[in-house]
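Note that one protein chain of the assembly has been removed; the remaining protein chains are unaltered in position.
Let's look at chain A:
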Amino acid sequence: MVHHHESSEEAEKDPQEPSKRPKFSINDDVDILREILKRLDGPSLGVASCVCRLWCSLTRNDDSLWEHLCFRHVSSPPPPSVRPVVVALGGYKRLYMVCVRPVLSRLGDSDRVRKRVWTRHAVQLSLSLFCIDSYERRLSGDASASSLMFLCNPINV
């Protein structure tokens, strides 16, 4: 993917050789780009955000990318009422960073729960923790919520 981008970028920088220029650049069609990025996992999305400004702004601002990431492993899709709540509490990217990613990795490591598919309990737990996180930020005036520190501090993309 990166390779593809490089080649198209390279070609764009070289307008003097129109014959070499491909007919299609991924950056021309943001929707396709979005569809591709939607299917990435967390670390890859992080890497993708470092590629160029367009990709960076997409990953930062387009929360739907992260929504797909959050609920990818859930057996049944979450009800539509979830989205406004999550958005109000801080967005899917934050949900992923603060709750989903640590919970998933911790559950994956722990001996007790080895499922790859998320049960609704895990979803509920993540959402509850996310809500508590949002409330704590309000209480302490947007300082970093410490009640979720037990999940280990995530890196911020």
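The rule is short, and it goes like this: a residue touches a chain if its C-beta (ideal position, glycine included) is under 8 Å from a C-beta of that chain, and two chains touch if they have at least 3 such contacts; residues count from 1.
One rule holds in what follows: contacts and distances are computed from a predicted model.
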item	value
Name under which UniProt lists the unshown chain, selected from "Sorting nexin-4-like", "DNA polymerase epsilon subunit 4", "Symplekin tight junction protein C terminal-domain-containing protein" or "DELLA protein"	"DELLA protein"
Touching residue (missing chain; options A:Ile36, A:Cys52 or A:Leu139)	A:Leu139
Contact partner of the left-out chain, one of A:Ile26, A:Val47 or A:Val82	A:Val82
Contact footprint on chain A, counting only the chain that is left out	79, 81-82, 84-85, 88-89, 102-103, 106-107, 110, 112-113, 119, 121-122, 124-125, 127-132, 134-136, 138-139, 146-147, 149-153
